[in-house]
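Removed: one protein chain of the complex. Kept in place: all other protein chains.
Order as written gives the chain letters A and B; numbering starts at 1 within each chain.
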Amino acid sequence: MSQINRLSGGQLDRSRPLTFTFDGRSYTGHPGDTLASALLANGVRLMGRSFKYHRPRGVVSAGSEEPNALVELRTGARQEPNTRATVAELYDGLSAQSQNRWPSLAFDALGVNDLFSNVLTAGFYYKTFMWPRAFWEKFYEPIIRRAAGLGSLSMEADPDAYDKGFLHCDLLVIGAGPAGLAAALTAGRNGAQVILADEDFTLGGRLNAEVEEIDGTPAHLWAATAVAELQTLPNVRLMHRTTVLGAFDHGTYAALERNADHVAAPAPDMPRQTLWRIYARQSLLCAGATERMIAFQNNDRPGVMMAGAMRAYANRWAVTAGQQVAVFTNTDNGHRTARDLAALGVDVVGVIDSRPSATATSAALGDYPLFAGAQVVDAKGKLGLTGVTIRRADGSTRTLPCQALGVSGGWNPNVSLTCHQRGRPVWNDQIASFVPGAQLPQGMRVAGAAAGLFSTAEALQSGIDAARAALEALDLKTTALPCPRAEDGAYDIAPLWYVAEGKGRKWLDFQNDVTVKDVKLAHQEGFRSVEHLKRYTTLGMATDQGKTSNLGGLAVMAEATGQSIAETGTTMFRPPYTPVAMGALAGRAAGKDFKPTRLTPSHHWAEEQGAVFVEAGLWLRAQYFPRQGETHWRQTVDREALAVRRSVGVCDVTTLGKIDVQGKDAAAFLNLVYANGFAKLPVGKCRYGVMLREDGIAMDDGTAARLAEDHFVVTTTTANAGPVYRHMEFVRQCLVPEMDVQLISTTDAWAQYAVAGPNARKLLQKLVDPGHDISNEAFPFMGCGEITICGGLRARLFRISFSGELAYEIAVPTRYGDALMRELMTEGAEFDVTPYGTEALGVLRIEKGHATANELNGQTSADHLGMGRMVSTKKDSIGAVLSRRDGLNAPEGVRLMGFEALDGETTLPAGSHLFATTATAQGASEGWLSSAAYSPHLGKSIALGFLERGQDRLGEVVTVANPLQGQSLKARVVSPHFIDPEGERLRA
Amino acid sequence: MRYSALRIAKEALTGHKGWTPVWRDPDPQPVYDYIIIGGGGHGLATAHYLSKVYGKARIAVLEKGWIGGGNVGRNTTIIRSNYLLPGNEPFYEFSLKLWEGLEQDLNYNAMVSQRGIMNLIHTDSQRDAYRRRGNAMILQGSDAELLDAEQVRKEAPFLNFDNARFPIKGALVHRRGGTVRHDAVAWGYARSADSHGVDIIQNCEVTGFNIAQGRIKGVETSRGYIGATKVGVAVAGNSSKVMAMAGMRLPIESHVLQAFVSEGLKPVIPGVITFGAGHFYVSQSDKGGLVFGGDIDGYNSYAQRGNLPVVEDVAEGGMALMPMIGRARLLRMWGGIMDMSMDGSPFIDRTAVDGLYFNGGWCYGGFKATPASGYAFAHLLATDQPHDTATAYRLDRTLTGRMIDEKGVGAQPNLH
Partner (left out) sequence: MIIPHPLLGPRDAQEFTYLGDAGLINRPYWLSEDAARAFHDYLYLRDNPAGQHRELWFHEQGDRSWLVVTRDTTTHEILKVELARDVALARRGAA
């Protein structure tokens, strides 16, 4: 039984058979087939189950709007749920599984839901499952969740790569049917930069599905010729398998190109899909129209489909869904289906035309039984259509045996993209549908069926006209193209939304199982606005986003309210036009490539040392350098910290932000930016400074070094390098534009190392070129200067200390960073120089009481940090005025303090809350610990933290509450400067 | 009409002829004691508590469009009580307790589902910050657990543990957090308020205030003038526009926040998961869609739609965190207007005009606050005193420097 429903003709490569499986069964098809067409060819009509009632369903469309025939495509990590069989191109070895059924598609246990449909009406769940209270989460919801969803994910990481790209054009043409091809030819021949995108794998749109002629040539051949010409034009980019997903601001469009969905797997190093961001000066929507259903009793039987789809399957794919077919229509359009299928030898058992006026002479296009003024009132056949019952104009009923029914309720222009910027479509009585409104996205025009122009001749002409208008808007030359000769039939529709007869369910939204009755119930309960209707019944919320269902629902609601459909309105159209893989939206930013990784100049050296690295924003920094025999990170960190205090250590601090400030007014500028004074800082000196936000909260701290009268170097914390630079540019350009000052970020330009410890000077003296005196007298604490090292290499030296030791930071151009680190290690060997990482750096700064991001967390003021007095009252500075508000410097506010574990040993967890020992540890606390460490130097656990009135509570024992981890500890409040509070080490 | 399984069964047998409108569609009366402007979640909740708990009558809710059409109908449905600061946490804990009894209070199943929230931790300092937050939650009566990486792996094995740019080092888990069927919240409150006599008036846009001698007298609307003794404004997304009609400038900027839903998938994600190293959070609805979001677009907007950079940013976060969603398809994206306040926290306060009250500035966190916001606003309207859990939400807190800034980013709304 092979391809029993394959007809003659079609646009297939019959010389090549393709083998594929569906639910484990093997079938054959040909290149040019979709999974849906190949299944139909093999006599398979049952392709899926609906969401709520698990009703058996077959394919209803031949395009991306398909609500029923959704499958899990491929296996293993490439399994792709909810794939529309109608757009899945057949390839050899394709494997697909039906979904949302158990144990099998033909027998689905949850089909039992269908028996209870009278109870499971729209919104029934809002009215029940409330008793007893605990049962919702423990009982009802788990059952509902087990049944949720359609297809399933593999739960394995997606193995494929995705890419992104950017394109620019004069004119983006969306859709390559007659209007789009005519437009692209017009604009292309006139020399404009054109992109023509179409979601199909063969360009031509409906021209490939219809039997008609253009300029005397079969339509699909005319399309192929047009495509061939466009391919020769260097200014035209043809993008097939490319769906324009959304229209965004200022002529920006998102488009998805499926590079490798038509093969089993992408070629090595090739992406599966590419997300394009297209910047189009003008755009032309030629997205065609979607046919709509007429709802009647059991109109969801497998085998009932859109008449246009039935015709497309026959003409393009040489397939019929059954050997006997019928057509139910309210337009002339349905008759084309009957004509074409009859011509291909299919038994057309009847055309049921609801229009009484549709006599054989006026409407019929061939020799088939025509039932004018008749309606289909029921469909038979649970797993596949066996026949339809019709009510004839004379009131008699009759049953027509058939395996497929084509329904044409009219066509709806695909207006979606015209509405992505909140434009609203307008009602058009002529075609009984919505057409694009006047408010279109910037630069957009609409042509062809998308504009409600349904004949091929109108489509061609409107495509040409719109392309010319777009070019004229860009002041590009336009020469008129002769419009090809084509079919120009009128579109004669007598709207019919649903068949009144019959008490059974008449389906509107196939996937979500919304019926005419559900819409009427929504009306009865007051859910009458379209948004209420949608949300209450789930109409239009399926994977087709209402493309096949919305208008029918609106029409039923309009009838119930007595308003017109135009007054009823539509819900919002939102991107994407068709669903898009998450992987494609993310592109290459997955796994380790989620964000760029910044490496410091000593990174490779540190790797050689076996360093453990840690993420610091985008940077990777050496966290610690374990040595042989060290079994716990604490051992390593203790050793590194002690080495700094005892002799000398080196730490890569390149990640700190560096901002070069130059100009006559540089000092005045910094005086405004910093809360403390900078105007009088002498050349050759550094100063610690604190910057406030304008709201008075501490933003960042660091040092600024004055290298010359008109030249400073500002350092920031690693995390704030960007924000501080942005802030300083704001101050410079927006607040003091008259100042002569320039800023540039030099973070990446200089490698910088902290050299800290009692032997720091001795080590550096070995590197610094003669002629630069760095003795304590010549280069005291907070000195700075430009020097040369290692025989002429320019360097900057700052005598600043984060650790509290005699310390320097030395900077060299980044490309010398690696060499300098190696030189420091070689020359430092005699002092047992120790590289230290961010962990030891943290221990050292906590011991010294220096604040970092944990303390400068954007919620603390200078006063909270114990630096309130640094905020000068004698000058203007950013944040000074608002820092004086009560809430930021009240005496009862918090203050940065030191804390020592009462027993010395137990770790004080950062994030613990503080309470007086006399109080119950409950409710709002009196403070919290912000940073904690074990101090190897002091031999005890210490912490920094904020405590209300901390400055008055030295020596007090407080409760350290960490209920999150079941801890309640005691700590003593001490000065935050655990070591060398007088600063003697710094100045040694 | 009381809803129950029995009632459904009965209606099923009689052709569902007995269901009546969930709320009436009354014409406005000439005067009310209380007018609440805004038929969103907060406004409808206010009406419910004002009538049911505070026993007030002659109440109207004025809605310019259809009820529930604002942010209550376009959010990512998360409820939680996991705040750090003392001004916030008791309020959100109160809100969560109201959620926990909502269905019984309203006789409407809004599907409150406490499947838990997991905030992932990727750095040591993030762990410190989350420990501080988790402790604050417990100390204020909420629940929190700190998990290490292995515990997270057990609960969510599908996360990226093996090839992550920012490794998962643990999580703060809030078991009572979860999701709610958002539209049902608006309908449930509307139904209850309506049954307590509140007039819910749709398609009634307020176009002006009648203020005399510093006192509110009534409001001009698209359906005529309506007198009132007290007027409460709860119009998320339009706070600045509405309050400007009363001559007030607010510490608020309106921004667009996008949200996303995937096609329906068989259940994979148990509760809510938030990525700590990117802008991405996700849950899965009872219908099977992955509901997710990220950061606000970052510019002032009333357009209710966003742009591509944020769409891509969110997807990147999703793929970095759970690479198994690569072949899941995004079905729909939408945007709402967020009234972003200058410290990221809301206002429930009196105004300079006697009888005019303001509720707003909920940023992108208003949904979870709906019950408590309604309760506290009703309390304020009824008693002229702030509710105990909402004393910090004063309009003058920026003047006194008592900001409630959870994120610590200061007076820049797009960073909150």
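The rule we apply is simple: a contact is a pair of C-beta atoms (placed from the backbone, for glycine too) under 8 Å apart; a residue touches a chain by one contact, two chains touch by 3 or more.
Just so it is clear, the model here is predicted, and its values are computed rather than measured.
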Sole residue of B:S301, B:S345 or B:S373 that reaches the chain not shown, by the stated touch rule: B:S301
Options A:G24, A:P268, A:G629 or A:P737, residue touching the unrepresented chain: A:P737
Residue, one of A:E291, A:E615, A:E694 or A:E847, that touches the chain absent here: A:E694
Contact footprint on subunit B, counting only the chain that is left out: 238, 240-241, 244, 249-254, 298-303, 307, 309, 342, 398-399, 411-414
In subunit A, positions touching the absent partner: 248-252, 279, 421, 442, 694-695, 722, 726, 729-730, 733-735, 737-738, 876, 880-882, 884-885
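The definition used in the following text is that only the chains that are shown with their structure count from here on.
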Chain centre separation in whole Å, for subunit B relative to subunit A (CA means): 23
Subunit A-facing residues of subunit B, complex: 3-5, 7-9, 12, 16, 19-23, 25, 65-66, 68-69, 73, 86, 101, 103-104, 107-115, 122-125, 127-136, 138-140, 144-146, 158, 160, 163-167, 181, 183-184, 187-188, 202, 262-268, 277-278, 284-288, 303-305, 307-308, 311-312, 314-320, 323-334, 397, 399-403, 405, 407-411
Residues of subunit A that touch subunit B when the two form their complex: 51, 78-82, 118-119, 121, 124-131, 133, 136-137, 141, 144-146, 148-158, 160, 162, 164, 246, 248-249, 252, 254, 275, 277, 420-422, 517, 521, 524-527, 529, 531-532, 535-536, 538, 543, 545, 572, 574-576, 579-583, 585-587, 589-595, 597, 614-615, 693-697, 853-854, 857-859, 882, 885-888, 909-913, 921-925, 928, 930-932, 961-965
